[in-house]
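Notes follow once the structure below has been shown.
With one protein chain withheld, the remaining protein chains of the complex are depicted in position.
Then we have chain A:
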Amino acid sequence: MSTVSTRAPAPAEDPTQTRRPARKRRGVREKQWPAYVFLSPWLIGAGVLTLVPMAASLYLSFTDYNLFDAPRWIGLRNYSEMLFDDPRYWRSVGTTLLYVVVAVPLKLALALGVAMLLKSLGRGRAFYRSAFYAPSLLGASMTIALVWKALFNDGGSVAGALSWFGIDTGGWVGNPDLAVYAVVLLTVWQFGAPMVIFLAGLQQIPSDLYEAAALDGAGRWRQFLSVTLPMLSPVVFFNLVLEIINSFQVFTPAFAISGGNGGPADSTMFYTLYLYERGFTASHMGYAAAMAWLLLIAIGVITLILFRTSRTWVFYADEEGR
């Protein structure tokens, strides 16, 4: 369900164009057509598989469309109903925000922590790196989500292990206060991708900075705060943006863990799951399309805000003339 794939490469420009004198333009244009021929699979793909469906979905968002009958134009009613007349819509927004706020920091903290451990590791680093990355490869699959459901179910291993310590949680999956955290843990567990990026970033930090800091008497914690974090801030920013965008679109784990209904009592009804339910279970495709567009706008706004605030805390080495 990639409802919001927004990135499109810049239009193909010929870099030679500016350098050549104007009278030679015709020859240049003759040489351009092979480029378009070779680009055509991508251009056709982008057009047919991305732009046309996006335009169709924008149109459908202003209609009442039940998948079977022809769409009926209803103007802004989908949007107004969503915002003013659908308590479940706002519950799904709340659940998704809670999830983003809890899962993203946890996942990034874990990714950074493990990346730092791996960096200081000598032998066996490759093995551990693969081992920690593996869940990210497996994690997107339905199978893992179902295993996760079994672990967190009533009578599953998690409830069993916790009851060893005298904590009776019952099955998390059947508890509206805990079900969302089963999904959070499943996501956090898949910290491999940001971890690998953090690791690459950590290896870029020159070791003389640490040596200088050590000479000035900085301890490990001070070094982390004054050297590692500032030097790593572009990587943190990159991971943060990526993870926030991904988290708003969380779908598979919630779908699998709740059996597709966002239960119990809507506690795992994330935005995209509600969107899916409106579209495919309740057959309100127009409403679902409107939800997708509002999600796109919301993610766009949040990303914009992140980029604006990043000026105050992201440090690029070349800015300071290093």
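Simple rule for what comes next: a residue touches a chain if its C-beta (ideal position, glycine included) is under 8 Å from a C-beta of that chain, and two chains touch if they have at least 3 such contacts; residues count from 1.
Keep in mind that, in the parts below, contacts and distances are computed from a predicted model.
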item	value
Per UniProt, the name of the complex member that is left out, chosen from "Tricarballylate utilization 4Fe-4S protein TcuB", "Carbohydrate ABC transporter substrate-binding protein", "Copper resistance protein CopC" or "RNA polymerase, sigma-24 subunit, ECF subfamily"	"Carbohydrate ABC transporter substrate-binding protein"
Contacting the left-out chain in the complete assembly, out of A:Q32, A:S80, A:S130 or A:N261	A:N261
Missing-partner contacts on chain A, residue numbers	66-69, 81, 85, 87-88, 147, 150-151, 153-157, 159-161, 163-164, 168, 170-171, 173-176, 259-261, 263-266, 277, 280-283, 285
